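Each remark here refers to the structure printed beneath this line.
The complex appears here without one of its protein chains, the remainder shown in place.
Right after this comes chain A.
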């Protein structure tokens, strides 16, 4: 698969540490919700770094939409969040991956579970569902440190047919009934249970994904129905 030339056309702040980045990429075609791209950045001295980023939306050909959170000790994300400007160029390979994918023709219940910026490919699924006018029942459990750390909060909460439950690990907003804390067995009460046989998509940092998958297995979900995507970071 060839590397395509990409140019940054828009940058929008998502949180204090994350930006939505839109790239114009002639030749980029047919992405599915949940897929990712590889980005290749080349420094002035020729040094290259490649990283994978999930697509935040798959609406348009020739366009790549990302949402990138800064990993403080990372090599690439601080550049993308703090330095990158409209007009900058990089290279893109994709769309990639057929495993962590939701297709609009699927009518079965879908359970989405996101930790932090792991919401990005799941938001792409919510957007694809809306665009296709799908009636597949969606539920989303989104774990974030605080309200200020949430990506796309207003849009997700307002998505008709998508039942969103918030899990705040550090600082819940005033009046939020659930106390601060990591995803726990009780949080599965708002998710589709094993008897409803949902397709389950879990995305987040490795520790979050492992913990969420273990909770789901303990609750009786079939391992083959749980699809996971982990991203690095410390």
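In the analysis below, contacts are C-beta pairs under 8 Å (C-beta built on N, C-alpha and C of every residue); 3 or more make two chains touch, one makes a residue touch a chain; residues count from 1.
Just so we're on the same page, contacts and distances are computed from a predicted model.
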Among "Extracellular solute-binding protein", "Multiple sugar transport system permease protein", "MJ0042 family finger-like domain-containing protein" or "Alpha-D-ribose 1-methylphosphonate 5-phosphate C-P lyase", UniProt's protein name for the complex chain that is not shown is "MJ0042 family finger-like domain-containing protein"
Given A:19, A:36, A:139 or A:221, the residue that touches the chain left out of view is A:36
In the whole complex, of A:93, A:127 or A:221, the residue touching the missing chain would be A:93
Contact residues on chain A toward the hidden chain run 1, 36-38, 49-50, 52, 93-94, 96-100, 206, 227-233
